[in-house]
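Every protein chain except one is present and positioned as in the full complex.
Just so it is clear, A and B label the chains in written order, and each chain counts residues from 1 on its own.
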Amino acid sequence: MKQPGRILLGLYCLLVAVWLVAPTIVVVPMSFNDKKSLAFPPSGFSWQWYQNFFTNPEWSASLIGSLKVAVVTAVFATVIGTLAAFGLDRMKSRVSGVLRALLITPMVVPGVVLAVGIYAVYLDTRLVGTMTGFVLAHTMLAVPFVIIAVSASLEVFDKRLETAAASLGATRLTAFRTVTLPLIAPGILSGLLFAFVTSFDEIIVALFITSPYLKTLPVQIFSSITRDADPTVAAVGTLLFITTSLVIGAGLLICSRQGRR
Amino acid sequence: MRAIDSRNTVPAVAADDRRRWFRGQAFWLVAPALLLLVICLGLPLAIVTLRSFSEPQWGWQNYAWFFGTPVNLTVLQRTFAISAWVTLVCLIAGYPYAYVMTAVGPKMRLVLILCVLVPFWVSGVVRTLAWVILLQDSGVINSVIRAVGLGPVKLIRTQTGVVIGMAQVLLPFMILPLYSVMKTIDLRLMQAARSLGASPARAFAQVYLPLSLPGVYAGAIIVFILALGFYITPALLGGPRSTMLSTLIQNQVLSLLNWGRGGAMGVVLLIATFVLLALAAPLSRQPHKTGSRR
């Protein structure tokens, strides 16, 4: 009775895993379709949609727009979020508990409600379709992820090390720079990555505040999907999938090597 | 006497000073994040709320309209129903999966975790597109169903399709909290229960399940709340009979330029979200230290 139960459980998990992964994988073959259709399985092979992605100005402009916004957002969000995480760490636990809950609310506020509000504010302040507008909104959305990531590594950081550094003659700033920072760097780095991805993938607010002059990739993908069946979308998805896989693969490799040391 | 006194008190005062200064400094470290929050979250939500009362004139008219129009109530009800379905599906799919994650070896666990994270690797919009392809009438899933001989099933532009797509997007938010609670459960407690006379089913129901409940609550709350505000997936996978509140809000504001009505709907959604959060959050706290595993 034990064995069949286990096999059943295993099969069930396999099914769930397929369900999780399938939509990501399905995109890959579709990107090589030879016809302008989003049929699966595809009817033939071609590279044309990749070509289209890199040559069509609509696509490349949105990619560049997205990259710009995401990079700036990631930098701002990391700085602001890291400072906040340090601040929360040094506060009385009751105060920091309330502030922490407040600071991560952007994660649970319904996207459309937020987008409508931001749109209203931006219309009045002429921020619609501007870099500043995008970066402000995306930074607000990304800061919670940085706070969570940095807080997690601060939690395991032994504060006595700073005291130890001070007892060895380091000033507060030196102690921070030479002891604290290197030890929590992984947390900050993952916060940076989260912030980048949050901005790069954000669509709801972007749909509201976009303009013909500044468009992000998700917005371009969305309008392409709603307009016609263009496999370029699948090509974009595949490229994103490969890039992320490479980054995560490298990350895992570095982690396992550090773990072995 | 006095020398001793001063030696005792002076450093104490200094330390106290430093602490106070520290706390002041700590606030300034958080200040930029708070400022950003006020400008980009507080202000927008305040404007949405304000307009829900002020447009076109001051009063409760927009709320009266919202709760007085059957279609809106249907959509509101549907939004909750879809969210509940999504939560249920995520729980049914995620609970055994999270359990298996705790039970397998480290290599297999990495594979399972990667499977949970893969959905995050590809843009949400692209993933929804993949669901459109998979669920369409001539799609793979329907081919399989037809091959089995169950005839074509309408999936795209139905509530079922929306639930399937949304649950896939939200499943990681269920699995991760479940896993983090389950991995702290000492499996040897099950052995203890067996030795005391509990059948495997009873041991599960009376020992494992109660200990995993904080994870269930945490996962269910976050999935339900995120589902309430979903916009892209229902917009692309759903049809007119599976519209959710977010789509309605977007429609009021962008197409009909009716900020008042859109705002009122937004406020309703916002209040629902926070009430749920406030009610459910205490449930997900782990009340007992679990076993002596660590």
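Methods note: contacts are C-beta pairs under 8 Å (C-beta built on N, C-alpha and C of every residue); 3 or more make two chains touch, one makes a residue touch a chain.
The working rule: contacts and distances are computed from a predicted model.
> Consult the UniProt record of the chain that does not appear here and report its protein name from "Spermidine/putrescine import ATP-binding protein PotA", "Pyridine nucleotide-disulfide oxidoreductase", "Carbon-monoxide dehydrogenase small subunit" or "Phosphonate C-P lyase system protein PhnH".
"Spermidine/putrescine import ATP-binding protein PotA"
> Let's see if you follow the contact definition: name the visible chains touching the chain that is missing.
So, taking every chain into account, the missing one touches B.
> Would you indicate which residue among B:Leu189, B:Leu254 or B:Leu277 is in contact with the undisplayed chain?
Of the listed residues, the one touching the omitted chain is B:Leu189.
> Counting contacts across the full complex, list the positions on chain B that touch the omitted chain.
So the residues of chain B touching the unseen chain are 186, 188-189, 191-200, 202-203, 206-207, 210-211, 287-293.
In the analysis below, only the chains that are shown with their structure count from here on.
> Per the contact definition, I'd like the list of chain A residues that touch chain B in the complex.
That would be residues 9-10, 12-13, 16-17, 19-24, 26-27, 30, 38-41, 80-81, 83-84, 86-92, 99, 102-103, 105-106, 108-121, 136-137, 139-140, 143, 147, 197, 200-201, 203-204, 208, 217-218, 221-222, 225-226, 233-234, 236-237, 240-241, 244-245, 248 of chain A.
> Which positions of chain B touch chain A when the two form their complex?
22-23, 25-34, 36-37, 39-41, 43-48, 51, 93-94, 96-97, 99-100, 112, 115-127, 129-134, 138-140, 168, 171-172, 222, 225-226, 228-229, 231-232, 236, 246, 249-250, 253-254, 259, 262-263, 266-267, 269-270, 273, 277
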